[in-house]
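Sharing a structure here in structure tokens format.
Yeah, one chain of the complex is gone here, protein chain that is, but the others are all in their spots.
Chains: A and B, in written order; residue numbering restarts at 1 for each.
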Amino acid sequence: MTPFELAEPLTVADALRFLDPDDSTVRPLGGGTALMLMMKAGVFRPTRLVSLRRIASLSRITALPDGGLVIGALTPLSDVEHSTEVARRAGVIVRTMRRLSNVRVRNVATIGGCLAHGDPHMDLPPVLMALDASIAVAGRTGKRTLKVENLFAGYYETVLKRDEIITELHIPAQGGRRAAYLKCTTGSADDWPALGVAVSFEAEGSAISAPRVVVSAATEKATRLNGAEAVLSGATIDDALLARAGDAAADEAETISDVRGSAPYKRELLRVYVRRAVRQAFEAERPLSSPPPLAREGREGAQGGAH
Amino acid sequence: MPSATMNPTPSPPALAAEGRVATGPQVGRSLPRLEAREKVTGRAEYTHNLRLPGMLYGKVVRSTIAHGRIRSIDASAAKAVPGVYQVVAGEDVIKVIPHPYYGPAFHDQPILAIGKVHYVGEPIAVVLAEDPHVAETAATLVVAEYEELPAVYDELEAAQNRVLVHDELKPAGTFADLKHLKGVRGTNIALDYQLRKGDVEKAFAEAAHVFEHEFRTQKVLHLAFEPFVSIADYKGDRLTLYTASQGPSFVRIEIARLLGWPENRVRVKVPFLGGGYGGKLYIKLEALVTALSMIAKRPVKVSLPMEEVFYTITRHPMTFRIKSGVDEHGRITARRCEVFWNGGAYADIGPRVAQKSGFTASGPYDIENVSIDSYALYTNQPPAGALRGFGVPQLVWAYESHTDMMARALRIDPLEFRRRNITREGGRHATGTPLEDAAVEKVLEHVAARMNWSKPFDRGTGAVRRGRGLAIAIKAVISPTTSVAIVNVNADGSTTLYCGTVDMGQGSDTAMAQIVGEILNIPAESVNVVPRDTDVTPYDMGTLGSRSLFHMGHAVKRAAEEARDKIASLARELGLPKGSNYSVADLFQKKYGMQAGNIVGAGVYKPDYVPPQPGTGLTPNVTPFWMVSGVGAEVEVDTETGHVRVTRLLNVCDIGRPINPKICESQISGAATMQLGFTMFEKMHFDGGQVTNASLADYKIPGFHDLPAAFENETVEAYQSNGPFGGKGVGEVATFCVSPAIGNAIDDAVGVRLTELPLNPEAVLRALRAKENRPLEDA
Partner (left out) sequence: MTALRTISFTLNGKQVSAQIAPHHSLLEVVRNDFSLYGARESCGQGLCGCCTLIVDGRAVSGCLYLAAFADGAAVETIESLDRDNVLDPVQEAFIEEGAFQCGFCTPGFVLMVKQLLDEHPDPDDDRIRDYLSGNLCRCGAYPEILRAVKSAARKRRASKAA
């Protein structure tokens, strides 16, 4: 790593003062695990890093009376993983954590960092998009809130300005919504995903409503799949519906080729994994009084992978 | 893990009488590694940890093109960085080492590129600084300009000799079968090995069935967790190297040759290795740090980050064209093998891989007519060398896939087809060398029995289909090679062993101590195994190719026997009756009147060998021992995604009599795990000669979740008659059959045949779709 200056402000306001809207070599730093990789590889050579770690107010998890959650942006992933409130209100997050990167990274990486990095391979962004989460962003000119689904602008790109900081994450009350995240790796079992699929929806008996379907890793940024959502919305779940949803997802997503698979292969994976993710969400979080589960199909991967 | 023949660990004997008298046999004990405590406490010594006073760190600058002439290297900006001591390029090296080309087979590899570069990643300069971060920063500022030349990456294209990697071949002169290549121009072929037995063309013409297939393997690498690291300390008329090397004796000889020095002025010290697997053989960074230390006149350390390991040494990709004739009884009558080894830009040990493994390309089968051509080829890729199996795992992937394909086409059970064709004990290998103490049949039958091969098998339902496969293979040990050992009995009776075998995790120190203990009747734990230091430890050809336990084991045994005999003659000289109770210490006391003196035993071992006849490759003695293994695999294939889950992997090996059963078992499971990675997903991806996944983030190796649910590692009852205590090498044997057994199981599950590694999900899904006539379309 090449030398840089490190600022460690104690308040958000101070942190903002250390940032520079015109200098791409000045960046905020959360846990640093992702940024350190870029720095070690020499693809990012900062002149100044602004560590947010000493801003105590940014690492709390708050359970809201309405059933929602507010998670400070500097909260380490492992705190989220071990939070009983998160488990109760958004269990899919805790299930995702078990195979997200590894214990050491989860101990250090922060919830805000994994959003601000803009890496499409991260596991949490698609899950948070499926949960309709939003973030609070602080800038020199004030605060704004932003839906996570509107955060990503492209491959490792977000809409955040250089002098903005994510301060907290808001997850709305999920009520009876069901959710699942499936991660598909094509190298070793623990790898960055070739594909991530997150889904959430409401289910009344076998009828699905308000579905949210998100693809990640296989596309240049985590993306909602409106076509698949339209197929699912208001429909009754059965094998044919799931197949149609998978087909719709495969038709609309723009998958990209890399060492983890070709674009057409990832499209086929998406077709299968959307089907499996909806099925898993439907079955895994099925209320006691609901209809019997559908016939078992291919091996489901609640696969994990590198963060 | 169940184990057929391995004994449970006996509790270690108490160190009786200050550790000087054994309480039982030492050979056959599952003794924990001698250095176990140092390793679990983090205190084991590795070159990685070493720092010398005044030491500089070198950061390597590498070629960004695959083939071209160097027009200029501009280091002015790098030199201007505060803290940079010096920037060194090829022209600086020539001033201290006039002919700076090295290699075990060819003297083709420059210490730093001179005139031309031959692959992306080739070292062209080094920045020296006291602070490694400064060296790293400055290295990014070195600018090289090139005149690009056409490059060749594929081994079959290289064999056409249209694009030439080197202008002229430069054999080292060490190997007789390479001497004829001296000065040869216009070729990429660094060795063309031939074996000819019988008349294959006539046999093909007469065969009831003829099968011809082509198989390929990908480029993979060792990825030892201690990346390449060497330190040189040049002191005018002496040089000390501290290096993570599997072959300190070779390093000393080759560095002395480069310097024009006698061997005794070069000292090579090797502590424990953080993994080797064949990667840390011959010269890697040793010549570079030597030149740097001579230029800087200070100690210099070069420690590669993991990404640069990808540009240092890899395993050989290979294309294997195999053709077999089979008679109406399902007996193979003829086989022609054409093997093309992609050796990359420098030969390293590639020509030996082409020959020493090439001659086993027809497999453990008794075939009357055999023809083998094995070509070592230069290409503009990072160099390839030895990797746990020396080419054999690639060969077996091909010939054992071929075996199953023939069996399926002939509607003969794959086990039965093998039974009809294997070479049985006492039969002859294609070279004409007898297959003695090679449990081919026993291993095959063991696999069959443990797999319940004759019983019905659950084929799965829905999207998930199940299948099973097996494979069997042999390998010869590289021969002839030499090992020397010294056993020193001190005046108090304590014992020290000097041997050059490098303990890189395989447990050689422990096994050698057990051999000493067995002969001298002392606990193995009490033997001090001296860390490798060429000023102290005698010659050994190298820790490679599963040779150490056999060759060094013999040398150690002979050294211990000589010491034992000298102790006995001392006792006689002192007039002590046979069987008297005098301890060894008492003998010294009696002889010298005080605690003084030594008894030194030395042992040398070099096996018998008959060189193969030129042109035919035939010889009655090509190897002192054979390695034999078989694998049974069960898989589940997800037909919608192509994911293959290996649910069971049964590894069965003939390892002779294990000196340390527990360590042998871990060698088997470790080798199989490594090969599982090479089979399922490991692959270096290239774009125009550039590796695109040169990091552990993008080049994945097996982790905990990749282990098969049922992972069984077993040995058959065996005894290597000419081995030390019936033992033989075990480091590579479990790598051979993993790939074809899994490939055969996939075919069994879903009826598709993959002929190229790795067997990753996309490859499987593409094959499935092609079979269904709805191929995955590339956008």
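Going forward, contacts are C-beta pairs under 8 Å (C-beta built on N, C-alpha and C of every residue); 3 or more make two chains touch, one makes a residue touch a chain.
It should be emphasised that the depicted structure is a prediction, and the values quoted were computed from it without experimental measurement.
Touching the missing chain, out of B:Ala384, B:Ile663, B:Cys737 or B:Ala767, is residue B:Ile663. When the full complex is taken into account, the listed residue touching the unshown chain is B:Ala671, out of B:Ala671, B:Met684 or B:Ala767. Within the entire complex, the positions of chain B that touch the omitted partner chain are 1, 9, 30, 32-33, 35-44, 46, 48-49, 51, 82-83, 133, 222-227, 272-277, 305-307, 504-507, 662-663, 666-667, 669-674, 695-697, 701-705, 707, 711, 713.
Where chain A meets the missing chain, the touching residues are 1-6, 8, 32-33, 36-37, 39-40, 49, 51, 53, 78, 98-99, 101-105, 107-108, 189-190, 304, 306.
The working rule: only the chains that are shown with their structure count from here on.
Each chain gets a centre from the mean of its Cα atoms; for chain A and chain B, those two points are 43 Å apart. Residue ranges of chain B in contact with chain A, taken from their complex: 133, 136-137, 140, 305, 307, 462-464, 636, 638-641, 643, 645, 677, 681, 685, 692-693, 695, 697-698, 700-706, 760-762, 765-766, 776-779. Those residues of chain A lying in contact with chain B across their complex are 1-3, 37, 40-42, 184, 186-192, 259, 261-265, 268-269, 272-273, 295-299, 301, 304, 306.
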